[in-house]
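Every protein chain except one is present and positioned as in the full complex.
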Amino acid sequence: MKRKLSIFLLTLAMFGGLLAGCGGGDEKAADPAPTEQGTQNKTDDSKKTDDTAKTDDTAKTDDDKKDDAAATDQNDGLFPASDPASSPAAAMNRKDTLIVGMTAPKGIFNPFYGETAYDQYVIKTLFSSFLEVQKDGTYANSLADKVDVSPDGLKYTYHLKPGVKYSDGTPVTVKDYVFALKVFLDSSYDGPSDLLSLKIKGGQEYHDGKAKDISGVKVIDDNTVEVTVLEPQAMTKNDLGTVYLVPEAYYGKGYKQGNTESIKALNNKPIGSGQYVLTKYAPGQEVDLTANPNYFKGAPKIKNVVFKTTTEETKMAMLQSGETDMDMVTVSEDNVEELISYGFLDVNIFPTNGYGYIQFNHKLKKFQDLKVRQALVYGLNRAEIVEGVYGKYADVINIPQSKVSWAYTDENIEKYEFNLDKAKQLLDEAGWKVGSDGIREKDGEKLKINFSATADNSVVNAIIPIMTQNYKELGIALTSETLDFNAIMDKKDKGDYEMFFAAWGLTPDPDTTIFITNGAQNEMGYSNKKVDELMLKAKVELDQNKRKELYKELYQELNRDLPMIFMYQRRDMWPINARVKGFDLSPYKDFSYGLYNVELPQ
Amino acid sequence: MKQYIIRRLLQMIPTLIGISIIVFAISSLVPGDYITAQNNPNMTQEKAQQLREIYGLDKPAVQRYFIWIGNMLTGNMGDSLVHKEPVTSVMNNYVWNSFIIAFFSLLLAWIIAIFAGVFSAKFQYSFFDKIVTLLVFLFMSLPSFFLGLLLIKTLSLELKLFPVGGMTTAGLNAEGWAYILDVLKHAVLPIIVLTMLSTGSLTRYFRTSMLEVIHMDYIRTARAKGLHERVVIFKHALRNAMLPAITLLGFELPSLFGGAIILEKIFIWPGVGQVYLESISMRDYPFMLGFTIFIALLTLLGNLLSDVLYGVADPRIRLK
Partner (left out) sequence: MSVIDVAKTDPTAGKAIKAPASPWSMALRRFTRNKLALIGFIILVIMFVVCFFGPLFSPYELEDYKISMKNKPPSAEHWLGTDNLGRDILLRVMLAGRISLLVGLISTTISVIVGATMGSIAGFYGRVADTVIMRITDIFMAMPTLPILIILGAVLSDLKVDPKYRIFFLMLIIGILGWTTMARLVRGQILSLREMEYMQAVDALGIRDRRKIFRHLLPNTVPIIIVAATLSVAGAILYESVLSYLGIGVVPPTPSWGNMISAANNMIDFRKRPWLWIPPGMCILITVVAINLIGDGLRDALDPKTKK
């Protein structure tokens, strides 16, 4: 029997030994921040599927954000490699191939149907459109020589560059553009884009099958097309201009109005006029691309590009071993420090295009009182939540807009810094008095809040403990539950919730339906006449400077009225092996647009 | 025996119908659908409505069930909403990758477990037995991702023996033997981890049932007859200790094709486990339902297989 007990002790000893083996040599820094698992991205990254859909005209650059970043506090911009020569042999030996690590695309390399951001990356290398987004979020001509817009904003004329060919050698004409519009407007089209909302003249009739052609689209010659819309909108020019041109002769072979099946069948056999040509797709493994020598902006400098599947768990190890050259890694103090320590990575960090928020159910009486909403914001230590999860690589926000957007403003914006006394005072003023059990009550009703959040999310794991403690001090009884993401979305649709946390992506253009009374995405039941009015005005205004003023006023109103608790905007991080030169990334222009310019100097 | 198998196969029909009803009911009770799962901040109500019509999500559940089951009977599992291609071809793309690592680790795990279990039992409380017991408990208490991370850290990053992840070297485009070698090189680490995980419990089962058998009278008789110890242990004892193992073997059939989610994530193995998990979180019902039924079928076959094998291992068992 003693022998058996010794097994037990030996087991414990082994376990300890394992820990010594793992910790060995790495126990220097014990300070840095937490880590994040991939799930948060569900609401944040992979949802931003279609950033080609909404666009805008002018923008300010994000350069001015970098001035104040002292070397030690830098939380933005480029962290250059300290020792490029230490790059692993596996990477250095790949002379003509760039390997980009990313989440597996679904193999839908079809501009009509690609949904995830990763399929979009592939699509952006294979196809081109009249206009293309720039680093600052504005749009410039790509396939178009010039674009004319009528003064009333109803007629858009796109002039195609002459002599451009698809990778199969056939010439690109504006007829292909008309074909693409038809597919998007077809009644059987079930992809992610929504061109009907642009209100092209005759578009609805084509969709309903009442017309054989779209009356508002006129082919003037092989290189000129004119599109007429029914109402002017600020984004129409860019939305129409970022439709990808595909060869009608190839994609349109089996297409009949009302049946797009034949186009779907070509999902993984793409032909376009983009920088690269697809050579191989191995599901869940890799996408192989080879340079299109006839690319109209000049042949790409790197012959082969491979998009290799990686996962949150081991993408940093893949970079370290040289199996990938670049990847997008979730930002955190730990991860930044780790990647910089490799020495051979240029680490690019910039604000992500999205934000986290806590939504109120405005149909509930307690949240209809502005003072209560304000108290809930003042009384929540958002700075600590951000610090706990992202360290310095995220900011607390007070308006629903990215700080690098042209529409961003910090003029007259209340910061709602953590202030329990103020929060208590506001609740007192609102009539919620502390009861005998320490819980506030009003008209016999206790101030109880039920908070729902996605399960297994590092942000939620920080919000709940901090919120529980903060609100307890305010005299609010908070119960929290964590649920599957879709279960929360379902509760949101049904209106069966009190408060929930989520995060979502922003489009380059600030127009949205989230805050409009009865807006498509306004399930929270928020209604504010002033907001409705400003939103509508800004949507149809074509003058950029006037729009900017309107949005400033709008954000000031949202900041005052607090339809939701605005939480944080975090950073995106792209570590790139220093052997790769020529990337020019920004929150709006991802790596796939400029691939043809990138090189691997020997 | 033949009659028994035929009867069991016939019984599978009502069982499968029952499973299909329950599974479908579950899928329609799950909150949210493919449209809500996308959480597209710009999708209009009209667009969402239109998509639901195209996908047939607006029809009542009962009607959808009959459409689905009708298609299933003709071999049409429908198109995956996420992958926009037939469910069968999505499965075909990923299932075999899962099969490779599952198959090799099954072989390894059973071989190791039989030997470790038998010797643990034969030399109960010996040093060998202690080490085996200890490792089993260790692997049981450590989640697979720690084993995976440990191997990646030591064997891949420090010793550079194996690649960190993936199934092939990116951009290599090898063919023939070179391709097979490349895949095997990538498969080593996931196979090791999967083997470690499944060997532990198997060893315990083998050890226990061997301990049972080894003290039986007929083993003593066999030894008394002067049979070689190896024959006694591996022929007479092991065969009778196999019963629980046979039950477990039946469970292995679905797991050969089911994928291993955590492992696939750590080693970036393009297996079906992740795809299935995603189909659940994206509410990709055609794939989720199709794959569930596929695995259900394998489960039924696996259980049938183990019932048949009972009779082979122990002829006294009469299956009726």
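Order of writing sets the chain letters: A and B. Residues in each chain are counted from 1.
In this text, a contact is a pair of C-beta atoms (placed from the backbone, for glycine too) under 8 Å apart; a residue touches a chain by one contact, two chains touch by 3 or more.
Please read these numbers as outputs of a predicted model, since none were measured by experiment.
Shown chains touched by the hidden chain across the complete assembly: A, B. The hidden chain makes contact, of the residues A:Gly438, A:Pro465 or A:Gly495, with A:Pro465. Checked against the full complex, the candidates A:Glu205, A:Asp369 or A:Glu481 give a single residue touching the omitted chain, namely A:Glu481. From the options B:Met1, B:Leu29, B:Leu73 or B:Leu159, the residue with contact to the unseen chain in the full assembly is B:Leu29. Interface residues of chain B facing the missing partner chain: 11, 15, 18-19, 22-23, 26-27, 29-31, 137-138, 140-143, 145-146, 149-150, 152-153, 201, 204-205, 208-209, 211-212, 215-216, 243-244, 246-248, 250-251, 277, 280, 288, 292, 295-296, 299-300, 303, 306, 310, 314, 316-318, 320. Touching the omitted chain from chain A are residues 1, 4-5, 8, 11-12, 15, 19, 22-23, 26-27, 29-35, 37, 39, 313-314, 316-317, 334-335, 338, 384, 387-389, 450, 452, 454-456, 458, 460-462, 464-466, 468-469, 472, 479-484, 486-487, 490-491, 496.
One rule holds for everything that comes next: only the chains that are shown with their structure count from here on.
Averaged C-alpha coordinates put the centre of chain A at 36 Å from the centre of chain B. Per the touch definition, chain B reaches chain A in the complex via residues 30-32, 36-47, 50-51, 54-55, 82-85, 90, 93-94, 97, 125, 130, 133-134, 137-138, 141, 145, 148-150, 152-153, 156-157, 160, 163-168, 170-171, 173, 265-268, 270-271, 274-275, 281, 283.
Those residues of chain A that touch chain B in the complex are listed here as 3-4, 6-7, 10-11, 14-15, 18, 22, 42-43, 47, 49-50, 53-54, 94, 97, 99, 104, 106-108, 113, 115, 188, 190, 192, 194, 196-197, 264, 267, 280, 282-286, 288, 304, 306, 308-314, 317-318, 320-321, 323-324, 484-487, 489-491, 493, 502, 504-505, 507, 512-514, 520-521.
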